[in-house]
Each structure stands twice: as structure tokens, then as C-alpha cells.
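Only one protein chain is missing from this complex, and each of the others stays in its spot.
First chain written, first letter: the chains are A and B, and each begins at residue 1.
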Amino acid sequence: MNNTNQTGISVFKENLKSIGKSFSASFLRSGRPISDRSRAAAMFNNFFLHVQGVKTHINTLRPGYTLGLGFASFALLMMTVFTGVLIMIYYNPSIENAYNTVKDINYVVFGGRLLRNVHKWAGEGMIIFVMLHMARVFYTGSYKQGREFNWVVGIALLVCTFGINLSGYMLPWDQLAYWALVIVSNIIQSPKEITDSLGITQYFDIGGLSKELFLGGLHAGKESLTRVYLLHIMLLPMILFIFLGIHFWRIRKDGGLTKPEHFVPSAADTEYLSLPEKKGGIFTTSKTYGLMELAHGKTPAVGKDVEHEVLSWPNLLIAEAALFMLCFAGVVVYAFFIDAPLKELANPLIPENPAKAPWYFLGLQELLSYSAFMGGVGLPGLALLGLALAPYLDREQDHVGIWFSNQQGKKTALLSLVVGTAVLIGILAFAINFGWFRNWWPNVPQLLITLINPGNIWVGFMIIWTVFVVRKTGSTRMGAIALFTMFLVGFVILTYVGTELRGPNWGFYWFKSQWPPH
Amino acid sequence: MRNRFYFWVLFLSTSVLLIFAIFAAYRAFSPEWADYQAEYKKELVKVVKDEAAKSKARSLPIEIQQMYLADLNGIDRCTSCHIGFDNPLMAKSKVPLKEHSGDYLKVHSAEKFGCTVCHYGQGRATNRKEAHGLGHDTHWDFPIIPAKYLQSACAQCHDAAMLQAKGWDQAAKGEKLVNEKGCRGCHKLNNVGGVLGKALEGVGSKPIAYFPMGAVQGEKTTYSWFKQHFIDPRNLVPESEMKISVTDEEADLLTTYVLSLRAGEMPKQYRRLAITDGAKQPADGETLYKRYCIACHGEGKDSIFDETFNHTVPAIRNPAMLRALDDKNLKKIVSDGRMGTQMTSWKATAAGLPERDIEELVVYLAKNRPAGKPAAFSFPISKADPKHGETIFKMRCALCHGKKGEGGLGLNLRNPVVQAFDPEVLAVTVRDGRKDTPMPPFGKDGVNLKDQDIADVASYVKTLAQRK
Partner (left out) sequence: MEGLNKAQNGAAVLFCSMLFSFVLIGTVQNAYGADSEAVSGKKIYEERCQICHGEKGDGKGLASNMRRMEKSGRILKVTPRDFTRGVFRFRSTATGCMPADADLLRLVDVGITRSFMPGHKDELKPEEKKAVIEHIKTFSNRWKDEAPCDPIPVKKPSWVGSKSSVEKGRIIYKKMKCWECHGDDGKGGGPKADKIKDDWGAPIPPFNFTVGALKRGGTPEDVYITYTSGLDGTGMPSYEDSLNEQDRWNLCSYTLKLMGLVK
């Protein structure tokens, strides 16, 4: 009912005039963030922002602590998804049309070339940043103190990232895409090496079955493209977002990011808004998450200090905005100058030589060159298992929130870096110069090579070194640092070898200029 | 302070982003073709006479031009830059605004044919480098074809007779060269031909990676590869046994022809082809000889030691040789070839010559056979002594025929065809020699060996195949 003195029409006109205000009031119900209360409300009343706490610990805001790696990965993901959806408007996943539609995106779509480039470089940048984020989390011991399962979720996210990148690589249906598809399908078939040497392939051909499932047939073709497209735009992103949601939820429930037990604010930390002193009252200034948790003291954040927390609005959000823009600008500048590669149309009769998987799989392909099963299934599986189990094998709960835990940790990491590099390069140099079993004894059984090959020797050394460190230092954390450092060393060096030092027929060449011509 | 730091990061990143967004927008708003179309409009305004036409020219939109060719499964955007291609007023302008030369467009309308079906190149591209497709980094297998090879495209739809009548006969001339120089002696065309070289089906439309491009001079394109291969095969493929000697113009004609050998067929509505295959039509012996044999055997009168094959190529039209070989044996050699040598097996299940053609060939070869039989060899072979024959062989025959009779300057005597001869036939050859070849007569008209010695040698030669 109109309870004012005005006429109905004038009320209507007034409403019309103030539509802007009333709309924004209905939309931004917390009001302008001018007080601590409204700043807090801005966070918890917002659907997107409320996944982050109203308050953030200062340690989280230190750039040197996290290096913004996790957020950068997320920013890159957003860029990739956004550009990906735009590209989907034009891309057609059939083998007759895929290549041409990608070309048309480059040539005809307004800004299409830049769009595709951003999609490619943001996507591949994600791999680098996700790996770096994993390293950060590991070295700061942030898989402890209740955060164990989140670490496992992170490993799952790592696998999703690799999967999405790989499936995207195969979509343009050019020579790179097609032969990467063939190589990957053969990697998937690698259990056949074991079943063959055991003679059980006719009963249990898990390798062949997996390959057929992946390819949608016996050979790479149009069914494969459909499946890869499904993986790339639907299945893997869905799984990724579900896990991502769990990942963020868990961060909240774990009380935000880790911080050192005895956090000491530095000069730069003192310019934040701080909470007013709370005097008196029944409840002390401590975080609570509900009566249940209070009673059982189960969540990590119960009883933790609130002294060094500051309001997320604006302190966290400006950091995130800056980081997001930095990533955005970086990717756009890179994409402006460097085009995403696109070679000739896929030709099953003309193999690329060397036929290489995308760079992030080349470490694996190097291991594959020693043993199909170990390189394709065995060692990667072992690596993922080892990573996933790290928080359960190292349960020391101290020195969390500090890079490398302590001085000893720094030394362990450095020593592992040096020793790992030397030993791996030694193993590779030996294998490259002298070959392996089959070069010396042509009739050696395959099973022997599967069991004893440079990849296995490297992993064996990793384990031996870790055990040595654990025994020497008496600490599983040190062992974990050693093992993880070895893992990073292996990943980087093997990827480098596979990318830069392998030429036609997977032969060793110092430079690309030395490759023999066709 | 930290927030100020973040603020500055935010500000600077946003500025960089905006700057590059502006660059990108500039790049997107002024592509190459837009400049050309703007120039076109200006020129049109200058050239055109009345105001109405001028204002029409001014109001032409600047947008991507494309021809969507559903039946050819392609899109050609060449006219985005070559905007004046169908405007007679542009006849004197510079490329790319210039009008298309000749009256080809009258019978090959751009909407139906597009451009790339004749000129090749990457029709979908909208910048010059990628549209023309030259250079390794364009990753395009079929760059714009040079004018001198342009006629290779005509053969996709038109048959040689029609093209010759119109004076566009380069491909036909190339084909004539192929038939006269015996290329099919080593290369299969339409499934008939020798096996020493690669089959030529669809070779004109093979991707660049199909060819060994390492030693190609200049741009690494298929037409460069063909031309340079015709000039000197061993420059591009060191182990090649290809025998060819052509002038520069002939090499161009051959290239045009070979480029016209494309895989797949044009859709029916584009074709005006009387599909005939010259090779399957009945041909006389001389044509067949030129088509298949001449590249290795030459005129066939002299036997020559060939340094490419590292083998003496027999003189198959040499009268003395034909006197020794009867038609049945000739036909057998042609049909079955000579295993271990470059002589291909020509029968229908191998190189693909129908039996009728082989018979025609043999008739042609046999034309050189002199009348009359050679004088019979009277000495009874049963009285021959192979051991003595071995001594004579080592002294007189091994120099040319090899210590074990395996050949060298002379032919391989261990060959099954030679071994199949009666010893009397061998003795006659030894006695009378083979005129116009290095084989001298060893009988009384020559070296003057006695009949006993000749019989001994002949009987020894018959045992050669069993010896290691």
C-alpha cells in the first residue's frame, strides 16, 4: 500500500529515478566498507569472497612467504577458463574441422590470435606455478598440523592440471597434437611390457585395454579427438573445480595458511589496521568455529593467536588484486609476442621425428626411453604415491610455517640439491655414452631391463639418500626435505634432457643445429 | 607500506596490461588487408570518373573478403588483399590490387573456384606470409606456385589434348618427356612401371616432409625439390641411381608435369577430364621401348659400363646378341627380370606390364635380329675338358668377366639366363664374339683359339653357377 502522501504516479517516478541507488543497495548490502564492521561484512556477505576469512594473518600477506604461487595458479586458471570458453565458440572437435577452426581463430576472429595465445600460455604457466606452489607448501611444512588431506587434494589437482594441459595440446589436430596423442597412448599401453614378459598378456592386457579406452579404438582417430575434447572441456575441469572447492574449503577450515609458531612481526607488518584491544568480557580474543570445535578443540585454529590478524578487506584483497593483475599482464605480454605453436595438419603417414610429448611430459618420456613400464606407469605412479604419502610418513609437527624448517633443513635441501644433480647427471651421462643392457647383451630378457634401468637406479638412489638422511639426522622431516628436493631435481633435469638434448630417434644431441636433416 | 607496495604492483601491472591491450587492439584493428583495401578505395576514387561512382567507392566497407568453396572443402581469403582482382579499372595497378591477368576468370569464376585451386597457397590465412605459405615457419606444405609451374594445376580438371589445343601444353610436354626418356623404367605411374625408384602416384600433392630437403638450394618447397632433382639427382639423394640428363627448360616442363600428379580427384562438377591413361592404351613396341627401357638401355646398340649402377648394361638391340637370344628367352628376361641387378621384372604381377605389351616389346627388339643362323659349332661338347677350360678362363676371360664369372666390364656369366643356354650356344658366342660390344671373337676370326679350347671354356662356364 502506498503509505506516503504522494500520488501513486509520483511515487513511481521517484522509484524510477532512484533505481541506480536502490539496485546497488540491494546488491551491495553491506554498504560501503568504511568501518571495520562493514569491511568484515563485505567479506562474509559476499558469495565469492566469503570463502576467504574476514581476517587474515599477517604472515599470509608477506610476499616472501608464499610468493603468491597458489593464488597465481588460481589466477592463471581463471584466465585459461575464460579464454577457453571464448575459444569454444569457434573450435569444432572433428578431425575434418579442428585444424581449420583453430586457423580461423588465428586469422579471422577479432583478437583471436591473442586469445588463443593467452589460453595456451596461461594453461602451461599453470603447470609451472602449480609445481612451484607444491614446492612452497612442502618446504614450509604446510602439509602438517591437520592439513594432511589438503595436501592430497593438491596432488589430485596437480594430476588434473597435467591432464587438462595434455588434452588441450591434442585438440588442434596438427602434427604436434596427433603424434603427442600417439605417444601418450603408447605410454598408457606401457603395462604391456610387464604382462608380455610375464606371458600373461593374452589373459590380462591391462595396457592394451587402457589404450583402447583412451583412444576410443585401436588407433588414434576421430573417436580419440572426441574423447580428448570431452576430457578437456568437461570431465577434467569438473573434477578440478570440485577438488578446488574442497581445497579452498579446507584452507578455511584449517584456519588459513600456516604461520610460524612464534610469529614476530617485522617493520613492514606494523602498518596494518589492528584490532582494537578487547577488554573484559567472558570470551577471550581467540578464534572459535562453533561450539563443537570449541568443546573438542579439534580444528587447528582453535586457540590460535588473533593478535597478528588484520582485516581481509582491503589488505588481502589488494594483494590478490595486485597479483592477479601481475599474472594477467605477464601472460598478455608473453602472448602478445610469442605465438602458440601450430604445425602442419596431422598426417598419420609422416611421423614427427622425434615425436615428443608436450614439454611437461618429456621427463617422463626420457624415463620411458629406458623402460616403457617404469617410465610410463611405475615411476610416475611411485612418485605420485610418494608425494601423496609425505604428510603421513613425516608427522613431526614442529617448525611449521618456516621455509626449510630450520638451519638443518636448509643444509639438507642444499646438500640434496647438489648430490642429486651430480648423481643424476652421472647416471644419464653413463647411459648416454655407453648405452644399457641391450647394447651390451642383445638377448637380455626385457624383465631384467624393466627392473634395472637408469630410471630405477635414480629412484633407488633417491630412496637410499633419504634413508641415509633420516638416519643421520634422526628426523623424518629432514628425510622428507631430502626426498622432495631430489624429486624436484629429477623432474627439472629429466625435463631439460627430454626437451633440449634429445633429437631424432631419441638420440643425444647437444644442440638442435646438430640434428641430421630429414 | 606493504599495501602501498601491492598498490604499486597493481597500478603498474594494470598500466602494462592496458598498454598491451591497446597494442593488441591496434594490431587487431589494422591488419594487413585493411591497409590494402584502404589503398584500393583511394585508387578507385582517383580512377573513376563520375561522382556517383566516387561516392560508392568511398563507402566500400573494409572487411575480410572470402570465398566459401563448399565442394572443394576450403575457404579462400586471398581477395582480402587482392581486392581489385576482378575490377578492370585496376588493370594497370600494382599487385596486390592489380586485376587478374588474362580471361581465366570468365570461365573460372572466383565464387566457384576460389584462388588456391590453381595458385595454391594457404587460402584461410589473412596475412601475406602465411597466405603465401613460403618458409618453414608457416608450416604450410603447398606455398604459392611460381608462374612457370602454374599449368600443373590445369591438369586437375582438363585433359592434355584440350590443354594442348589451347596452347597450355607445358604439362603435356612434360608428360611427353616422361614417355620418351623412359622414366617409367624405374618409377611406377598409374601402377605400371619399374620398382627401382619411388612410385609417382600423387607425388605432386605430397607434403614437404615426404622429401629429403636437406640439400635443396633456396626455398625448401616441393617444386624446388623436383626441379633440382631433375637437374642432378645425386645432389639431393646421394645414393640415387637415377639416370637423367635434361636441360633447364626440360627440367621445368618435367616439374610442371610431376606437380600435376595429385592424389585424389576434383569433384565431378569441376572436371572436364577425359580420363584416359596413356599407359593402358595399346602402344607399339617402339613407344613401349621409349617409355620403359630407354633410360637404362639407351638406344640399345652398345653395351656400356654404367658408373651409376656399377654394372654393364647389356645392349638389348645389338644384332649379335639377338642372334644368340631367341624370342622365348627375351620374353622371359623381360617378364622375370634379373634378380640382384637393376633389371626389373616387368610382368603384370610385378611392374604391371600386360603380356600383350611385353610381346610387342620383344617384337620390336627382335627387329634387329639378323637373318640366318650362325655357323654351327661342330666340336662335340662331350669331349670338352672343363679343367682345361678353367685355365683358359682364368687367363683370358676373368679380366672382363670376373674371376668367378660374376661380371665387371663383361656380363655376369653366373646369371641363370646364361646358364640356361646350351653349351653349343655359349661356344658360338665365344667363337664369334659380339660385334659393337667389348666381347671379341676368340675363334679363327679373332684370337684364333682352337675349337677344342673353346669347347673347354664353354663347358667350364656352364659349371660356374655351382661354384662358390
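Structural remarks
We adopt the following convention: a residue touches a chain if its C-beta (ideal position, glycine included) is under 8 Å from a C-beta of that chain, and two chains touch if they have at least 3 such contacts.
As the structure is a computational prediction, the values presented were derived from the model and not from experiment.
In the full assembly, the chain not pictured is in contact with B, by the touch criterion defined above. Checked against the hidden chain, the listed residues B:Leu12, B:Cys400 or B:Val417 yield one contact partner: B:Cys400.
Across B:Ala215, B:Met266 or B:Leu409, the residue that sits in touch with the chain not pictured is B:Leu409. Within the complete assembly, B:Val447 is the residue of B:Leu12, B:Val363, B:Val417 or B:Val447 that touches the hidden chain.
Across B:Ser245, B:Ser382 or B:Gln466, the single residue that touches the chain missing here is B:Ser245.
Residue-level contact of subunit B with the missing chain is found at 232, 234, 243-245, 302-308, 313, 395-396, 399-400, 408-409, 433, 436-441, 446-447.
Keep this in mind: only the chains that are shown with their structure count from here on.
For this pair, subunit A with subunit B, the centres built from the Cα atoms lie 53 Å apart.
Across the interface of their complex, subunit B is touched by residues 61-63, 96, 100, 103-104, 107-108, 110-111, 114, 174, 267-269, 271-272, 314-315, 318-319, 321-323, 325-326, 328-330, 332-333, 336, 342-344, 347, 350, 516-518 of subunit A.
Those residues of subunit B lying in contact with subunit A across their complex are 1-3, 5-7, 9-10, 13-14, 16-17, 20-21, 23-25, 28, 64, 73, 75, 77, 124-127, 130, 139-141, 207-215.
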